[in-house]
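Working notes, beginning with the structure itself.
Just one protein chain is left out here, and the rest sit where they should.
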Amino acid sequence: MLSAIEIEKITHELQHVPVKKAACIEALKIVQQQRRWVSDESVADIAQILEMSAAEVDSVATFYNLIFRRPVGRHVILLCDSISCYVMGYTKILDRLTSLLNIRYGQTTPDERFTLLPNACLGTCDHAPALMIDEDLYRDITEQDVESILDRYP
Amino acid sequence: MPIIHIDNKPYEVKDGKNLLEAVLSLGFNLPYFCWHPALGSVGACRQCAVKAFRDEQDTKGRLVMACMEPVRDNMRISIADSDAAGFRKHVIGWLMTNHPHDCAVCDEGGSCHLQDMTVMTGHNYRDYHFTKRTYNNQYLGPFLNHEMNRCIQCYRCVRFYKDFAGGKDLDVFAAHNHVYFGRQQDGTLESEFSGNLAEICPTGVFTDKTLKQHYTRKWDLTTAPSICQGCGLGCNIIAGERYGSLRQITNRYNGDVNGYFLCDRGRYGYEFVNSKERITEPLVRHYPGDAANGQPVLHHVRNRMKAGKVIGIGSPRASLESNYALKELVGAEHFYLGISENDHELVSLMLKILQQGPVRAATMQEAAAADAVLILGEDLTNTAPMLALSVRQAVRRIPVQEVVSSIHMPAWQDAAVREAVQESKGPLFILNVLETKLDELAAGAYHTAPDNIARIGFAVSHLLSGQVPEVTGMSDEGKAAAQKIAAALKAAKNPLIIAGYSSCNEAVIKAAANVAWALKEQGIDAMLSFTVPECNSMGLEMLGGHRLDSAIDEVMNGNAATVIILENDLYRRMDQHTANHFFDRCKDVILLDHLFNATAERANILLPAATFAEADGTLVSNEGRAQRFLQVFTAAGSMQESWRWLLQIATLNGHPVLQHLAHLDDIVVAIQQRYPVFTGIESLTPPADFRMAGQKIPRETHRYSGRTAMQANLHVSEPKPPEDEDTALSFTMEGYRGEPPSSVIPFFWAPGWNSVQSVNKYQVETGGPLHGGNPGKRLIEPKVNAQTKFYMEAPQPFLPLSGHLLLVPVYHIFGSEELSVHTPGIAERMPAPYIMLHSEDARRFQVTEGHLLYFTDKGHQYALPVIINDKLQKGAAGIPVGLPHMQVAEAPQLVKI
Partner (left out) sequence: MKERPLTQYIPDSGTLHLREYEAVGGYAALRKVLREMTPAEVTALVKDANLKGRGGAGFSTGMKWSFVPMDVPGPRYLVANADEMEPGTFKDRWLLEGNPHQLLEGMIISAYAIQATEAFVFLRWAYKYAAHEMRRAIADAYMAGYLGKNILGKDFNLEMQLHTGVGRYMCGEETALLNSLEGKRATPRAKPPFPQVSGLFGRPTIVNNVETLSWMPHIVNNGPEWFKSLSYTGDGGTKIYGVSGKVNKPGAWELPMGVTMRELLEEHAGGMKNGYRFRGALPGGASTDFLTDAHLDVKMDFAGVAAAGSRLGTGTMVVLDDHTCPVGFVHNLEHFFAQESCGFCTPCREGLPWTEKILLSLEKGTGTMADIEQLDMHTRLLGPGNTFCALAPGAMEPLQSALKYFRDDFEQHVKEKKCPYAHHSH
């Protein structure tokens, strides 16, 4: 069941689109914002509001990198693995992250604190390597910075 | 017509086509995957690459995808160009990076478009040496297997299932080389057209699950051209057999009828042929003396026929030949139509309207091209499924035509046109007692009782023609609906009016005729389409006979002693009490049929009748199109066509006419001589002595294997193959290897084209008629200059009656048809018995969902579990029709609760 807030927000989005289907991505974002990820049940709920089939909604949901169809931790680490960060040595940051958190890409720490994901170019190539945690962008990071950055996310 | 230059040779091609269609129509072999003649082009697979040159001077050229390129006059292209050929080869190379090399164990093997194209491009050496990605497969219900590793991502499945057939539960998921085609979760595919995936998918992702139960390669099947027995539309099918069992039904392209597709009842409802319930040998019962003395069964029959007056009861699911033979045998005055009073009233009315009125019955292809559609009282998806698919295409056509001119894109540019069309739809109006799956496409869908539907229809015709009187006492809502519908129909050029048997209401049919005629009067080229309940309902009605009620009277009054029943379960034609009573009064009941049914329980003599798969015969579809089905294989034991049994009986009796007939050709000629309405059925298929290059047409491909070993466990020597004395086909692989006449194509195959895609080679142009014309002959054409005699009297409005409910039949594609339910997959999809009520009525009778509701009919009590549906007309109750073991009162009728 979608919450009243989710329904209200989705309904609001519907005012901006000529056909309900067009609000599909917005609806997925809204639900993910509330629940961190989008469950099968939520997919079905969204489908109902938008008069789509669950399959159709999921077809969209599974296409995009940043709609999470599996549970994620409280904080999602998106490590840029694109070219400038590669040249500037993002792999060392990755090594540091995996050893500190003891998880690999795609995994969530057992305490559900972090999920670690690779991510394409964050558009801050002049400050590589870079990563994002939740809404926060970290640039010019070094191996030494990693631990203190993580500490900010309980 | 534009001239295009292909590898420096000029060819004339049809304007408006794409290059791929054009070169295929010219007979070239150009590989493709994502394009489909019914689905258009999207340019995804990149398989159809050719070189295009700017002009004669241009030697470099550039690669273009033929399916995305409109033909232009003076266009210069090369198919043979080494860049193009090399690229096409590499496309297969790419597809093969992930496609498993599992042809040997793949159901598609030997009829696989991917195999064909692989060979065609010459990709025969694998360069890729990394791992392949793998997927999990899904459970998709009783009809289809899913093997996603084989997917080549052509997107045809979703384009057919979603875009073409309106399905909701199949889609594409994820991205890049992880794209996945399936359901969101495991589960039965909901679409009534899901089986087409097995033919649409160019590889072995979606394959026929029923075939898997008794798997046989395409080249090892004995196949014949046949006609679907699932409903009255007469879709053309190919039926395939091996080892004496029927194994698969596939589409047989007929550009006028079903095109490339079939519904799931038609495709999967075949297994009754293999049922354990089959009557395989004659049976003589309740005559210990007779049975003991070992006389051949036909002597019993003769004796019984001599014992007193004999009447015959025909069948709407038996061939014209069988019905004719019975009618002739017992004499026209003793021949009764084996259909309910209601069905007779309706079908005879439809026939009259089509024969005597000025409006013609639409082919399904014409229906798909209608520019406005009005459906009166039919849930087409469940009563005439393929017509529902035609209506879907019709609804889409108008806006497509509009955007085609505004954005200058041809209609085959599928994605671009869909984008430009967005949600806009052509006018479709549906009046039905319940919601229907097509409602989502309708500009207006009204749910009301049949009488009210008829009233709106009459009101529409009144608005269109001054000759039809105004319907008095219309509600405002009804008036508004009528006005909207009339305006839309009037604005159309080729509107289609659909009605049929399932609302069980003559006034609805009359209303449909009125609307169509009124349009015609306005100079609008309207079309009619009437659904009929069974595969030969129309043929039987055209043949004519007395009402079933009169047969009952005859027996009840003791005037008839022996009743010969042709392929009919009378328990489906009347309520069980009447039927029991009837049989109690018969002295002798002789039944010719396929399965042990309730009527068979009551018969003294059972003659095993061949099914469509083991028989030759003719059916007349709802459109009035006579079509021939040919026997696939010779049935085991004594099973043979009913008409053959009847001819044998007649011979024994020394019947003056029938004793001279022996073969299909004889009987067909006799029918048209006796009944001129059937003139032309003689030439539906070539006669038995027809030969091509001195040879018969083989039912088996020349790769048919194992013939000498098939019976090795029984005989050391190979038995002589059966001979077909009735048709131009042989039962073996020997015979003419070229293309046979269109009416007797037993399988589609062309050199290099083993899959169903080979149908391209049989068409005048891709998506066009078969060489020599689409098979079938229309027996009914309108009276062009007929003086229109409108029906004047609209029925009274339906008003709910206290303490009563109007029982209305609800049809189910899986469940309502008699024979197909004897197929495990169909039975699995069948609903449980129910009675459907509006929630207000449920409250009125103090029942809730799941409760039993008791009602009485003719003094008998019935009880059914309630389901609630607020789309149903208040005061009406829906009951599912035809479910086995659901002996229920007749619908429609008013019953007391």
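Per-chain residue numbering starts at 1, and chain names A and B are given in the order in which the chains are listed.
The criterion applied here is as follows: a residue touches a chain if its C-beta (ideal position, glycine included) is under 8 Å from a C-beta of that chain, and two chains touch if they have at least 3 such contacts.
No experiment lies behind these values; they were computed from the predicted model shown.
*Asks:* For the chain left out of this view, which of B:Ala307, B:Ala332 or B:Ile407 touches it?
*Replies:* B:Ile407
*Asks:* Touching the hidden chain in the complete assembly: which of B:Asn8, B:Asn74, B:Asn177 or B:Thr848 does that?
*Replies:* Residue touching the absent chain, from the options given: B:Asn177.
*Asks:* Looking at the full complex, which residue from A:Glu8, A:Glu51, A:Glu112 or A:Asp126 touches the chain that isn't shown here?
*Replies:* Going through A:Glu8, A:Glu51, A:Glu112 or A:Asp126 one by one, A:Asp126 is the residue touching the chain not shown.
*Asks:* Footprint of the hidden chain on chain A, which residues?
*Replies:* Counting only chain A, the missing chain is touched by 16-19, 21-26, 28-29, 59-60, 63-67, 78, 81-84, 86-89, 91-92, 119-128, 132, 135, 137.
*Asks:* What residue numbers in chain B mark contact with the hidden partner chain?
*Replies:* Listed in rising order, the touching residues are 42-47, 49, 62-64, 68, 87, 90-91, 94-95, 97-98, 127-128, 130, 152-153, 155, 172, 174-179, 403, 406-409, 413, 415-416, 419-422.
Here is the rule we use: only the chains that are shown with their structure count from here on.
*Asks:* Could you list, by residue number, the parts of chain A that touch chain B in their complex?
*Replies:* For chain A paired with chain B, touching residues are 18-19, 40, 43, 53-56, 58-59, 62-64.
*Asks:* Would you pull the chain B residues touching chain A in the complex into a rising list?
*Replies:* Spelled out, the residues of chain B in touch with chain A are 162, 168-175, 180, 183-185, 422-423.
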